[in-house]
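Mind looking over this structure? Questions follow.
Our next item is subunit A:
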Amino acid sequence: MQLIPDPPGKIIDGQIFFEGENLLEKRAKDMQYIRGNEISMIFQEPMTALNPVYTIGDQIAEVLILHKAVGEVDKKEIKKYDIIGKRKQKKNLKKKSIKKAVDSLRMVQIPDPEKVAEQYPHELSGGMRQRAMIAMMLACNPKLLIADEPTTALDVTVQAQIIDLMKDMQRRTNAAIWLITHDLGVIAETCDKVGVMYAGYIVEFGDVQSIFDWPNHPYTRGLLKTIPKITKKRGKLDIIPGFVPNLITPPSGCRFHPRCKYATSECKKTPPPLVEVEKNHFVACHHYEDVKLSVISKYQQVKP
Partner candidate 1 sequence: MNNKKVGLLAIGMCLLMIAASFSGCVETETEIEIKNPDTIVFYTIGDPKTLDPADAYDTASGEVIFSIYEGLITYKGADTETFYPSLATDWSVSNDSLTWTFNLRENVKFSNGNDFTAEDVKYSFDRVLIMDAPESGVSWILSQCMDTNSTKIIDDYTIEITLTDPYGGFLALLGYTVGYIVDKETVEAHGGVVADTENEWMKEHAVGTGPYMLDHWTHKTEVVLVKNENYWGGWDGKHVDKVVIKTADEPATRILALLNGDADFAYIPYENLEDVEGEDGVIVQPYDSYDVVLVILNTKSNNAYLAEAEVRQALSYAFNYQSAIDDAYIGYMSRLPGCIPVGMPYYETQNNGVPVYDYDLVEAEKILDDAGYTENDDGYRFNATTFRIFYNAGNAERLKMSLSFQQELTELGIISTVTTEGWPQLLHRMFATSDWDIIFMGWGPDYNDPDDYIAPFVGSADIGQDTYNTGWKNETVDEMILKAKYTTDHEERSDAYQTAFDIYIHDPPMIFIGQRQYIRPMRDWVQGYSYNPVREWYWYDYYKE
Partner candidate 2 sequence: MKTWEYITRRLILLIPVLIGVTILTFVVSHVIPADPAMHFAGGPKAQPETIERIREELHLNEPVLVQYFYYLNDLVHFDLGKSYLESRPVTDSLAQYFPATLELTIFAMLISIPLGIVGGIISAIRRNKLSDHITRFIAIVGYSLPIFWLALMFQYAFAYQIPILPLEGRLSIGVSAPPPVTGLFVVDSLLAGDLEACGSALYHLLMPAFTLGFATLALILRMTRSSMLEVMGADYIRTARAKGLSERTVIFKHALRNALIPTVTVSGLSFGALLGGAVLTETIFNWPGMGRFAASAVIGLDFNSVMGFTLVVAITYVLANLIVDLLYAVIDPRVKLGGV
């Protein structure tokens, strides 16, 4: 989305493909067209994500008007100097877009959407604001919705509602949702595919089912082991030893090697390529076989 604030962040190289086009080459104008229309994004902190000085309705209407998604608008040709005509047209465009905004609020199951449209962000609860965000971002039914930790800041009960809402919206608008989260539970529940990232690189990618059952990368395996099992009797929680590396001076070769059990000298030298271990299940590790063996042996113990 190229939203990184200019000082301090900068995109140096690499490619970002969307529907076959590399977004980095797009001119600013085109990116503006795509944002909110083709790709849209919701953020982690709903409390501050909405502009406090405008009503919810205005903020949603703004996207609709911007991307001309207000539906049938009287295309009557207004003469240039006819100011009153222009104002009238603008006014009923606004009225129509507010109405559409209310519809999208209703779509995200916000109670009494008409009232909420007039309210200001600080008058809504966290959950409600996240719903408004979703309504806003899906108003122009984009092809891709990036959700950056949408539920982290919310308490658990609201979290579940938001997840259901997103699944429901995905089904209805058939948009692709790219969920960024550290909550393995949420991933298991909602996602089809999952990519595990460590220190900026994708270390394992594949279907949720195969990743959760057959983690081939030591980091993924470590992550899954940290989830405490209700069945297990109380004991020490499993952890991944060591600390997250400093990304300014990342470790050489495979970035996970300082914390990896299977690390060998080769891991220190060359960063492992992403290899397709089985049908669309990729792993970036030199010793994924050893990881696979230890998983299988662990299974033998569990499965009677």
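A word on the picks: all candidates are chains of the complex that A comes from, given by their letters.
Just so it is clear, a residue touches a chain if its C-beta (ideal position, glycine included) is under 8 Å from a C-beta of that chain, and two chains touch if they have at least 3 such contacts; residues count from 1.
Computed from a predicted model, the values in this text were never measured in an experiment.
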Which of 1 or 2 touches subunit A - same complex, any copy: 2
Residue numbers on subunit A that touch candidate 2, as the complex places them: 1, 3, 5, 7, 28, 32-37, 40-41, 43, 45, 48-54, 62-63, 66-67, 120, 122, 133, 136-137
